[in-house]
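Only a single protein chain was left out; the remaining protein chains are all shown in position.
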Amino acid sequence: MADSPLSSKNSAAAKRPVVIGLEVHIQLNTKTKLFCPCSTDYIGRTPNTNVCPICLAVPGTLPLLNDLAVALGSRMGLGLHCEIQNYSNFHRKNYFYPDLSKAYQITQYGLTIAVGGYIDIEPEGRPKRVRVHHLHLEEDAGKLVHPTADGRLTGAAYSLVDYNRGGVPLSEIVSEPDMSSPAEARDYVIRLRQLARYLDVSDGEMESGSLRVDANISLSNPDGSLGTRVEIKNMNSLKSLERALEYEISRQNKVLDSGGRIVQETRLWDDAEEVTRSMRSKETASDYRYYPEMDLAPIVITDEQIEDFKRAMPELPWEKRERFAREFGLSGEEVAILTEQKELARYYEETIAAGAPPARAANWVRMEVLRVLNETGTSISDFPLGPSVLAELVKKVESKELSSTIAKDILDTLSREDITLDEAVKRSGASAVRLTGCLLDEVVDRICAANPGVVETIKSGRDKKGGKMKFLQGLVMKETRGQADPSEAAGSLSKKLGA
Amino acid sequence: MARAAQIRLAPEDVDRMMDSINDILSFCALVGDLDCADTPDFTWRMKKLPSRRLDEAGDWADRDRFKSMSPTMEGDFFRVPRIHAED
Partner (left out) sequence: MEIYEMTASETAEGIKAGRFSAVEAARCGLSRIAKFDGEVNACVTVTEEHAIATARRVDGMIARGEDPGPLAGVPYIAKDNFCTKGIRTTCSSRILENWIPTYNASAINFMNGAGAVLIAKSNLDEFAMGSSTENSIIGPTKNPRDLGRVPGGSSGGSAASVAAGYVPLALGSDTGGSVRQPAAFCGIQGMKPSYGEVSRFGIVAYASALDQVSPLARTVGDLAMALNVIARPDPNDTTCDAYDRPDFAASLAMRDLRGKRIGVFAGFEAEQMDAELYGALTKAAALCEAAGATVEPIDLPIAVKYGVATYYVTALADASSKLGCFDGIRYGTHIDGPTLTDMYANTRTASFSEEVRRRIILGTCLLTEGFYQNYYGPALKVRTKMAMEFEELFSRIDAYLLPTSPSMPYPMGTKETDPTRLYLGDIFTVPISLGGLPGINICMGFTPDDLPLSVQLVGPRYGDASLLGIAGVIERVVGRPGAAAPRKLEEVR
């Protein structure tokens, strides 16, 4: 029976430092599989349609390495500050399971495409460098479907095999055991995913399985020596990664507190029950038999090719962050949000290129564009309002041609309807009836007359915090349906009330 | 070992099989006798390495014919028996 998590926060637990290493699999953005020309687009496909003699292990067939997978693996390796190897090769990892058509997985082992690197993380504002041991290429397995109510293997009278995913290219990134908390592990995955997306190496979607994380976790002994390592699998979101690690820390602390010993094993995270469970021995193919794959020529990457890969590297997340702060004078938080996705960063830069002032544009993208994207559930790439339109809108606010409130309404309208900015402005009425000067003064007079008590409070100097003044200002803006400029309205009120 | 190879050995065959396997293993242990310190693992050297496959999709015309020959096809899937013995 699983223990309830997070309940043993005693002093002994605090004394045992946590050591975490991660193995992250990312699905490479290729059209075809690692060793055959079948499509990698397996989600939602009819079972066993993305298959061919090679990925079905038809006798006599030989693997044909995808050149793009080599390029993407190298690019990711460079992004992780790894050294790209001039010579690497593949191994066979032999074991029987129905989702593995050849009864071996072709994977790199020993000599891998990229070795030694690091990624800088900054969980909760505390910077840290996590070293990367290596990056290697391997093929994915097929999928098993179990005809049980809950879709689980347990209790299935038979299982069905779909090889559409079999042979899809993966890159496995193995970190050093440099992380010491679930938050660090989470941030490591976030940074890795961001890098993969910046480099167009992978979608990095954990939910759909194009990014998968296995964790190795141990608690150090009081004398500082490393404890027994436990591997955790089956975490399919950042949240479950964090929860699983938290649960495991608490579980291991409890075992140790009660004088027990940690068993070296693989445990599966159960998302519904929020516990890790020991894998049954049959699910752990412990006895993998590795040896060199002689059906494939070695991967040879020349120095010139490595230089080409380097030249083709796009701006990396940390480079962009640094440049945004420098060029646009933005705060750390603003930069972090604007550079989180490179598409959003590009949108922002194009908005500036179209003439919007950087600081105001940053506010608009950060607050309004992201709000609309959130509300409508669209991505920035599908956002109908282009950066040049946003720039126009921002400029109109800057020149006081439009109030912020109206401009926000216009942004909403343009994100819903296929009309031009001019049409939207016209429809908002903002350009036709612009309440200003004596027209605005008339409204101010009317509001003051209708609220004699408030006016009295202000005039007698009792509105120390300016709250009543704000109240009247709000009424004016409401009355003018946003057609007045807020600062002009405030000025008119102050003048009238002598405050 | 036979289990790892997914092969069943009849009780009456075990001894005979074991004997011949042990004979061969003890003969093959010879490979450990040669001093190979500082010798790299063997790989084939080639005159000209073939270029790698470009990432261009291809389709397989004979897929359905192939599937129709499979001994375990059920609908679009291949079917395998219960994966765990004791459930």
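Think of it as A and B in the order they're written, each chain with its own count starting at 1.
Everything below uses one rule, namely that a contact is a pair of C-beta atoms (placed from the backbone, for glycine too) under 8 Å apart; a residue touches a chain by one contact, two chains touch by 3 or more.
Only a predicted model underlies this, so the values are computations on that prediction, with no experimental measurement involved.
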item	value
Selected from A:Ser101, A:Ser175, A:Asn234 or A:Ser250 as touching the chain missing from the view	A:Ser101
Listed residues A:Leu22, A:Cys38, A:Leu64 or A:Ile173, member touching the removed chain	A:Leu64
Positions on chain A contacted by the hidden chain, ascending	53, 56-65, 92, 94, 96, 98, 101-104, 159, 161, 287, 289-297
In chain B, positions touching the absent partner	1-8, 13, 17, 20-21, 23-25, 27-34, 36, 39-42, 44, 46-53, 62, 65-66, 69-72, 78, 80-85
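One rule holds for everything that comes next: only the chains that are shown with their structure count from here on.
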item	value
Gap in Å, rounded to a whole number, between the CA centres of chain B and chain A	39
Of all residues in chain B, those that touch chain A in their complex	4, 6, 41, 43-44, 46, 49-58, 60, 63, 66-67, 74-84, 87
Parts of chain A lying in touch with chain B, wherever the complex brings them together	30-32, 37-39, 46-49, 51-53, 56, 58, 64-70, 89, 96, 98, 144-145, 153-163, 280, 282, 287, 289, 292, 294, 297-298, 300
